[in-house]
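Every protein chain of the complex appears in place save one, which is left out.
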Amino acid sequence: MKNKQLPPSILNAGKAFLIPIALYFVLLLLIRERIGNWNSIVTMLVLSVVPTITAYGLSFGFVSGIMDFSIGSLMIIAGVCSSLAGHYFGLPGMLITAIVVAVFLELIVGGLFALLKIPSLVITVGTLMVFEIIGVRLCVIFGELFPQISTGQYVKTAENLTFLGAPPWNFVVLILVAIAYRIVYYRTKFATQARMIGSDELIAKNIGIKPLNVKFATFLVGGFFLGIAAMVSACYSSAVGYKRELASLTMVFKPMMAVIIGMSLERFVKMHVGIFIGSLCISIIFTGIIALGWPDSLQDIILGIFMIVVLAFPTIRKSIADASRRRNARHLFEHQQENA
Amino acid sequence: MMKKFVAVLLSMIMVLGLLTGCGNTAPASSTPTPASNAEPTQNNDPAPAPQEADTPAAPALPEGYKLGVIDWSALGLPLYVAALGMEKDLCATTGAELVTTTLSGYDDAAFMAAYEYLIDQGCNGCVVTTFSEGPISLIADMMEEAGVDWFLANRQISDPDLKAKVFGMDHFVGNCFCSEEDNAYDMVRQLHEKYGVKNLAVLGLTQGDLNGDLRDKGIARACEEFGVTLLTETRGIKTVDDVTNSVEGIIASYPELDGIFIVGGTVTNGALAGAAQALANHGMSDKVSIAMIDIAGGMSAYMGEGQPLKLVAGGNTIMDVLFATTSLINHAMGVNVDAEPYVIGTHMMNIFSIEDANDYDEYIENTSIPMIAGEKWFETIVGKTVDEIQAFSDNFSIAYAKSLRG
Partner (left out) sequence: MIGKTLRDRDNASSIWQQAAPFFGLLLVCVFFQIGTGGKLLSASNFKAFSNYAFQMVIPACGAVFLMSQGQLDFSMAGNVCVCTIIAAKASYLNPWLAIPAAIIVGLTIGFLNGSAHVFLGVPSFVATIATSFMYTGLANSLLGGGAITSDFALKKADTLFVKYGIIALALLVTWAVLSYTPFGKHCRAIGAKDEVAHQSGVNVRLEKLVAFLICGLSCGIMACFVLFRTCSASTNSGGQTQLNAVLALLLGGIPFSGGWSAKFRCVLVGSMLMAVVTSGLTIMNISANMQQIVKGVLFVIAVAISFDRKNTAVIK
C-alpha cells in the first residue's frame, strides 16, 4: 500500500505559515490573557492588510534592484486626493483617483530615474521630500476650499466608504489584489524581465532586455498597487493626514521587510503569499508589544533590530552554510588522511 | 592650472559679494511671510491709527513699535491661522508692526535661530514659546542682551531656579499658561465621574514636550485618586494611520478598555479620526469614551449620539496669543510697567456638545474673522491693568466670545 503524502505545495505552505504561527504561540505563552482571543487574531490580520498591498507595489521595483523610498509620501497624496474624490464621486471615484494619482506620481519618479540615470535611492529620497510638502499644501488648500471635509491637517474619508478598511471587505480587497498581483508577477513578460534584471542586469542587457525601460515600468505597475493601498488605508483610518520632515520614510519599512521575507520564502510559497506572511509576522510582533505593555520607545528599537536581522539573514545563512561546508571538507580530508 | 582657476573663481565670489552688499540699507522687515496661509502680508506697512472718537484717550504706542511672533500657520491648523489673524488685527488697531518668522525645524536650535532673527529684525517685543524648558534661559539672556521685551506664552516654568532668574530680568514682561496638569486631571475626573471610565488608554505627544509632561502628571494623579487603571500609553503619534494601528492593537489586547485620552499636539485632530474609526470598526463606539486636549476645532463631526468623543478641552493657545501680544503692547504703551513680571492664568474651553463645537469654530477659531477686532481690543484688554486682564481671562467662555461679535 502506497503512503499518501500531502502535495509538496501544501507542505511548503505549511512550513512557511509555521513562522507567524510560531510567533503567535510565543506571545500566547507570554500574555495569553491579552491575545488569546479571536479579536486579537482578526486585529493582527487587519493590521497586515495595508502593508501587504503596499509591499505588492514595492516589490516590482525591489526585485529589479530599485529602492523606492517615496512610496509613503506618494500614498499620502493619493490618499488625500482619493478621500476628497470619494465624497463627490463615491467608491468608483475614490478608486480611480487613487490609482491615477499614484501612477502619475510614479510616472514622475520613474521618468526622472530613466531620464537622469542616477541611483533610485537619490531620486526617490529627493522626490519624497518634494511630495511630502505637496501633501502638506494639498491638505491646507483642501482645508480652505472644503472645510467640511478637511481640517487643514487631514482629509476625512466619506463615512459610507470606510467599510473598505474594515473586515470583511478589506480582506476581500486583499484577496482580489493578491490574485491580480500573482497574475502580473508570474504571468507577465515585464515581471519576468524585472526579475532577470534583479538577478544579473548585465546578462539581461546582453540578451536584449532594456533595463531602463523595464525599471520605468516597475514604477508604473507598482503605482497601481500603491494607489489601491492608499485607498484602503484612507478607508481604514477614515482620514489621511500629511507627514513632514522625512517622517513618511517610516512607511516604507514594514512593506520592505515584508518583501524581503517574501523573497526569502519564495522557495516555499509564491511571492504574494510570502509577502502576506511577512506582513503578518510584523503585525503580530507589534500587537504583542502593545499587549505586553512595553513602551513605544521599545517599538522603535525592536523595529530597527528586526530590520537588521531580516536584512542580515541571507549573510548569516551564507556564513553558516560556508562554515558547514568547510567543516565537511575538513572532515573528509581527515578521513582520507586516515585511510591513506 | 586648476588651482589658478579655483583662486580666480573664489576671488570673483568675494568681489561680487562685496559689490552686492555695499551700501545696502534695505528695511529690516521688507520680506513677506511665504509660510502664511493668509495673503502675503506686508509687515512694514504702516498700520491705520485706532479710532479715538468714542473711547477715552488710550495710551499711545511708540512710533515704529515692532512686535515679533513665530508664524505657525504653515502647519495648516485653523487654530494657528486664527491666532495669526488676531495678531494682525491687534497690530493694525494699535499701530504696531507685526514681524513674523517661521521655524526652520522643530528642535531647540531652530527656536533660538527664530528669536535671533526677530531680534535682528529690530523687534521691540517678542512673544516667546518653546517646546522644552531648555532654551528658555538662553533666550532670556538673548532678549536681555538685546534689550527686547518678551513674554513667555503657553509654557509654565517648572524649574524654580530658572523661574527666579527669568522673573528677575528687566525685559521679561510676564508669562501666561494654562495649568496643564490640572486640566488633564480634571478631564480624567470627568471621564470617570460622568462617563464611568475605569480603564484608560493614553495617546500622546512624544515625551519631552513640556506641556505633555505636565499633562502626564495630571493624568497619573487622577488615575490614582479615582482608581482608574492606566492600561497603556502610546507616545510619539505622528499621523492618523499610526493612531488607528495603535488603537486597533489596544482594543485587541485590552478588551476592558472604556476610555481613551488623546493628550495633544499638532496631530491631535488626526488622532481623533483614527481612534474613532478603529472603535467603529470594532463596534465599540458606544462603549469607549474619548476625551481630547489641545486642539478643539472641527469637533462637531465627532460628537453626538453614538459617537465616542465626549469631551474636548482646548483653545488655550488662542488665549495665550491674545494675552502675550496684548501684554507686550500694553507694556510698550506704559501700562502695567510698574508691575513685577506677572503671570496670567488661562484656561481651556470645554466642549461637551455639537453646539459648543460649532460655536467654538465660529467665534474662537474663525480663520476669517478675528475673535477680537478693532475697538473691542480697547474695550477688553488693551490698556487694561493686570487684574482686569486676569478677570477677563477668568470669565472668558465660548458664550462670551459669541457676544464679542456683537
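The first chain written gets the first letter, and so on, giving A and B; residue counts start at 1 in each chain.
In the analysis below, a contact is a pair of C-beta atoms (placed from the backbone, for glycine too) under 8 Å apart; a residue touches a chain by one contact, two chains touch by 3 or more.
Note that the structure is predicted; figures quoted are calculated from it, not measured.
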Contacting the left-out chain in the complete assembly, out of B:Asp213, B:Glu362 or B:Glu375: B:Asp213
Touch with the omitted chain, as defined above, among A:Met75, A:Leu112, A:Leu164 or A:Met263: A:Leu112
Option from A:Ile31, A:Val122, A:Ile141 or A:Ile209 whose C-beta touches the chain left out: A:Val122
Contact footprint on subunit A, counting only the chain that is left out: 65-67, 112, 116-123, 125-130, 132-133, 136-137, 201-202, 211-212, 244-246, 249-250, 253, 256, 295-305, 307-308, 311-312, 314-316
Missing-partner contacts on subunit B, residue numbers: 2, 5-6, 9-10, 12-13, 16-18, 20-22, 24, 26, 30-35, 74, 100-110, 112-113, 116-117, 120, 131-135, 137-138, 159, 206-210, 213, 216, 235-236
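Please note the rule applied: only the chains that are shown with their structure count from here on.
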Inter-centroid spacing, subunit B versus subunit A (mean Cα positions, whole Å): 38
Partner subunit B, residues of subunit A touching it in the complex: 31, 34-35, 37, 39-40, 42-44, 46-47, 50, 136, 139-140, 143-144, 151-154, 156, 162, 165-167, 233, 236-243, 245, 247, 250, 286-287, 290-291, 293, 295-297
Subunit A contact footprint on subunit B (complex, rising order): 37, 74-78, 81, 105-106, 231-236, 238-241, 243-246, 248-255, 266-267, 269-270, 273-274, 276-277, 280-282, 297-298, 301
